[in-house]
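See structure below.
With one protein chain removed, the remaining protein chains of the complex are shown where they sit.
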């Protein structure tokens, strides 16, 4: 995975343009996504697809013709969506268009201006301080015009039409944790899912953040509301410092329950955020009236680590261990969702496990753990609790119960009842 | 307000009689209340209006004809509702009719005997100890006879028939916090409300405690149950030591929610009591089957401060600051109730605040507080939460959200849904 991050890192992405396309093409060489183009001006609820932005070069020359800022050395140097410019101006005017971080003088900040025409350069504060009085030539060779927004989608069918929805974004320029870790871990999940038997259908999208999820929602809202049982916004899954959880707006969906079960069992010290701390596409997916059951499991959450939205969020911040850890926890969640059913004991009273070889026939000393698990699981398999709930009540990690459930089903003592989707009403897509 | 307390202080009030009438007349000179007379013997649920009590003079003479206790110096000196007496008795017999506080030797206690014929004098314990063996003449020039119970009422119509109910009491003799602060703050609220646009209709009553609220309830029960959305018993709102809250019996009415929101935001160290600590007319208003949504916001609660029900509850205990503080917090509650609506975002997904000038167009650094407030408010404006609930979830004081709500409504991103009264069934008034 780290290799793919490295490969995608240099591309200058934004919410539209060739950088997104190049990224999606690279992803397409790993997993069979379909690529969609949505024309500028297309409405998406309260928003519309902006003009397409592309950039070829950008720099600032000083009076001696020396490049004091050069986009080719780091594509964060240009404010994303900058309009084209080529002007000689004095330092005072140039300063109006410069962005740097006094507190992190060695970091280039990441700045965007998607919906207001601007141009600007971002640079290390140490370099900004070196600029002398004089005239400078600011050049941004960009274009803003009718074009399209580009996104990728793949659907892995399962044995049911109920869906699990994975969403990640491909609109950030050269930053690694936020955000190449998301697409790369999602690609790996897609490959793994393709190799597995699947009860659920998996819908996986690679989109630009915000406008991309709004566009996707506005095209698929009723389908998603009808079919999605759980989903994950996959972002900031690359460093190896912590695990983080951001709940859905309602906080008690199947996605919340699965994620909390896995994180609680395996990473009990994870950082638990509130929906008030949201900052990615759950803002759209969990908005009132949309309310998809989606959460985020992250490593270090956006906005909480010092390198966030700067050039320091680079290939050394994201590590193979960090990526692998996030991949594992997401796999665990999906595996849990695949196993999760409402369970019901098939007989009244406790079943006689002993005659089936599932319980010691001599009664003395402490009961073996699996026999205890079995009896506890059966005691709560009342046709109302699902596996996640039972795991919570009997305080046994779900993963330890998969084999137990299978054994009890095979001897006819347990039956599974599908977790039905809550009845959902159709929503008319307004704003379109 | 303190001036009005001073003006009303000398009047000898009880649950009936000319003291109440004089008090209501004074109030009527400030706000247009209507005064009602309810005849002795009128049934009110399990109770009936007692005979009317009036008093002209009362004193104890010693053997030398010296007034050792004189009602004219302080009307607490007579047990309220004392039957008339004029007898020479020896000290031993007199002692049977004396009330004083050993623990507060300099305070005259406040004692009543409304429903059992008695006569008695209250005095400072230090003065009681000075009484020498000998004979004394006890004189109470009072009358108990058919008459009426007197109360005042005003109704300020709003744009809806839903009502907010304010109730205070006018039956205590010369004590300041408990109870002249209540009527005086209520008069001030009535004047303020009269000057404001009003969604709600305001029903404001000045009644004798207990028997007055029972009488009022028995006459208006179905109307009150059908129309009152929130109410406040206004008592002990005059000192400047603390703020106190006494919930409704059910604890989760609109009145509870509004009061807790305002107190929590502005006076986080307020004293929170339980309904078990009740002691005023919420005993009637929140009784089973009545269950009006009424709470008390107080300064130092009755029964909790040392001067309570003694002559020490005087004009120096109640302060202009104390009265003003209570007035402010009650205004804040009423303002909140006027603003409170169920809120609903008018579009799916997050609205694009930037193009409306409500959000920064360059994305860098922390988001301004009002923009964050807006997004959080919109995220929970799901057509189920009202403003109070949203304030609680997003942890922003309601008062900071009024302008934000207005702004979002004016740009068409938010709509208000009236908080409907819970369907309430008619109750047949029993006991009458």
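Per-chain residue numbering starts at 1, and chain names A and B are given in the order in which the chains are listed.
The rule is simple: a residue touches a chain if its C-beta (ideal position, glycine included) is under 8 Å from a C-beta of that chain, and two chains touch if they have at least 3 such contacts.
If you're wondering where the values come from, they're calculated on a predicted model, not measured in any experiment.
For the chain missing from the display, the contacting residue among B:98, B:156, B:221 or B:405 is B:221, taking the whole complex into account.
Interface note for the absent chain: among B:25, B:51 or B:283, the touching residue is B:283. If you put the missing chain back, the residues of subunit A touching it would be 344-352, 354-355, 361-364, 375-376, 378-383, 393-395, 413. The omitted chain makes contact with subunit B at the following residues, 44-47, 79, 99, 109-116, 118, 120, 210, 213-214, 217-218, 221, 249, 275-276, 278, 283-284, 286-290, 309, 427, 429-431.
FYI, only the chains that are shown with their structure count from here on.
Centre to centre, using the average C-alpha position, subunit A and subunit B are separated by 54 Å.
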